[in-house]
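Only one protein chain is missing from this complex, and each of the others stays in its spot.
First chain written, first letter: the chains are A, B and C, and each begins at residue 1.
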């Protein structure tokens, strides 16, 4: 009964089908017919003009997106708990050629207008300090929480006011949209680019970078190639994402994942470290309690000494989630 | 009848099977059981201790390998026709942080000890000029030609003598080994690292970097993550390569591909720009001749005004190759 | 009566003399006789084998020194108040090719073994997080405080234990040595490299990077040229530093500067934010008090809303220091 990571989840059968259907000779790189559908498909999904490309990982998606917004001498305001700060092995330093992450605070791993202003206003506007060029948030956040449309509007409004670009790391964007019950457009707000995650949600090896500021995509295409991320058999990466978009499979998968997390959270109200608004449950569990759960066959991640992380996925077996909920309640 | 690119070829059924067999929850990144087999499997293949990792593209394989050998202030001696110089969108500049490609000559896109010495000896050994840190060759070369074991030994000997590391871009290493009729170890010689290509040869999205200087792999692991190339569902990338190694599928595929190229070459002896020693045929064809072939249903690439490039693949239909051979002979 | 910055101080007459004496045709870059004296002169000063080069700024000295110690995928542990973090316009990101500064705490802008361990031990030793490659401290610190030999030994011992290189930013190293009353060797401890500042202390445009791990200097020479810091008339930069070393002018200048700071500090005991151990005095002064002092002709820097910074220099007029001390006492 696996609750370790949605990265460990299986690939959805529709994704396998789509990849195999794409297995015929086609022009290499992104010159195939499937890759060429991207702009139209994402434009339809978001109800506005988009330009979109695929890459193989969330780290690449985030960093290539940011590389179109931030000069090497600039900086990116992000939360101190952000994935780009903590979990990408320094990839932003590499892709942004030494640009700096400017760390802000906020509950539930979410930036707020106040926390962003605190970062920006502490920076002396001179060449001696690195100036912000962009803001990056994570939707859903690293604490498994979501930004509401109103919260997004406040942040993107601040970005516009200060002349900053706005990026959304959407490794779990599907979970956020499903949780909020809003349209994809409302879930991303007035961002310039979104790293739209599919791998954790039933995909194989393909994430989308969706540019709402479509002028940025040309640079992104060059940066993708330059990073070795323009795969030669790109048709298979395109196929995965198109399959996920068909009939809103991405949303169905996220809803399943969120439902499992909600069931577990409901059983553990007094133990929750953060509100459970997506597919991650951070629980206060002591060592004895963890041992008991593991003894019952549940695997999960030790976040820190007092907190365990439970992650559900599109393929979490409902009976497993129910069993875990009961086991936690019984502690 | 497609002779455009081996990148356009299909994925081998055994590779599909292996990926689907890997579709069960496993630890993410490269902590899965399949990825952990790499070192042993490549050590067995090469008959010496190896450390090996997967990445999704040949560009990433080349550049990550080189990044373990070349400091940002150093340079890489390579042929002026090398893929890293001409076709990777500046990726070496990115991965090597501004290190320089130092271009040499040689027939058939192959460096020679003399051409390497000419490059090195023209460099003033002072801080005013970029000093070589490594040599990189391509096996089979960009002209579809192979280095013999003796040629390799001369080049790697020169590298050792000058204190330079040695890298082999083996995007078509399988074709080279099949063509030479030697062991994999003989096909790579005393190199420090090999980019061992599988994608063009029946794979999907996975290439290996094989380190013979195993001390280099630790840095490579960090650089892979930092480049966004440590995919979360890495088990699928490992599965592809292991399937290709099983029962020497990689060699069988390469032999099929080479045989098709040889048949075409045999029909076009007077037109060959380079010896055909792998799966690429560079032919002198004028515009009228190309139009005739295309009119008969053959697709291929215009290399330059006088030369067309025919590429065969593991899945080239033998009847198509025969048909093309006859059509060329009939021109 | 200027207490704004020691960067605003004059050039010492002996430095002018030495530069003018060097104004005869000599080989360019660092091939002149004066530059060639560096290793011997610094080896004599520190009583151990050193290799030393000049550069034009403290930022360049720090970053070139660190570039010999830290790979692009690594990190540098430094204090959150460090100059390299706050005041170099992102230069470490540039020179270290995206390596990361890993920020620690400690009173008076000084790292401690505990604060360093807290940084290091919070890092997961995996490719997902940036690993430390070096520690950098500032002697005297950004708060105007010094590390004692015992404090240095504890930090360098920790560095050795963890396999980390050790760098000292000595923009005000002379003030630290003068304050501690120790030898230069004791003032830097078992470091691998020291950025030895002269510009704030009576120089013009020349700082030294002194390598105690002499194997690092070769890379530093290449990095200096590559950064455009190998000036063609380098003899003038060498001359400045040699003049400062002659008869311990660097120590005399630092003592004068420290004495002026001590006099001011003595008048302001209740207002000191940090101990005054070099040539900087951080004072609690409210807006009215600042206005009074400025009205009396004293210029200084507003550190933040509650703190003002007074900096003395080698050329601070003793009567000005006395006048300021009295004015503060009279507030």
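In the analysis below, contacts are C-beta pairs under 8 Å (C-beta built on N, C-alpha and C of every residue); 3 or more make two chains touch, one makes a residue touch a chain.
Because the structure is predicted, anything quoted here is derived from the model rather than measured.
Undergrad: With the missing chain put back, one of C:20, C:183, C:286 or C:306 would touch it. Which one?
TA: Per the contact definition at the top, the residue touching the missing chain is C:20.
Undergrad: In the full complex, which of B:93, B:113 or B:157 touches the chain missing from this view?
TA: That would be B:93, which touches the missing chain.
Undergrad: Of the residues listed, A:110, A:167, A:200 or A:224, which one is in contact with the missing chain?
TA: Within the whole complex, the residue contacting the unshown chain is A:224.
Undergrad: In the complete complex, the non-displayed chain touches which residues of chain B?
TA: Looking at chain B, the ones touching the missing chain are residues 72-73, 75, 86-90, 92-94, 96-100, 127-130.
Undergrad: Which residue numbers on chain C touch the omitted chain?
TA: Interface residues of chain C facing the absent chain: 2, 4-5, 7-11, 16, 20, 23-29, 55-61, 63-64, 88-91, 93-95, 199-200, 204-205, 222, 225-233, 236-237.
Undergrad: Where does chain A touch the missing chain, residue by residue?
TA: On the side of chain A, residues 71-73, 97, 127-128, 131, 219, 221-226, 230 touch the unshown chain.
In this section, only the chains that are shown with their structure count from here on.
Undergrad: Which pairing of chains gives the most C-beta pairs in contact?
TA: Here the largest contact count links A-B.
Undergrad: With chain centres defined as mean CA positions, report which chain is farthest from chain C.
TA: B
Undergrad: Could you work out how far the Cα centre of chain A sits from that of chain B, in whole Å?
TA: So the centre of chain A lies 34 Å away from the centre of chain B.
Undergrad: At what distance in angstrom does the C-alpha mean of chain C lie from that of chain A?
TA: 42
Undergrad: Mark out which residues of chain A touch at least two other chains, giving numbers and ranges.
TA: 88-90, 93-94
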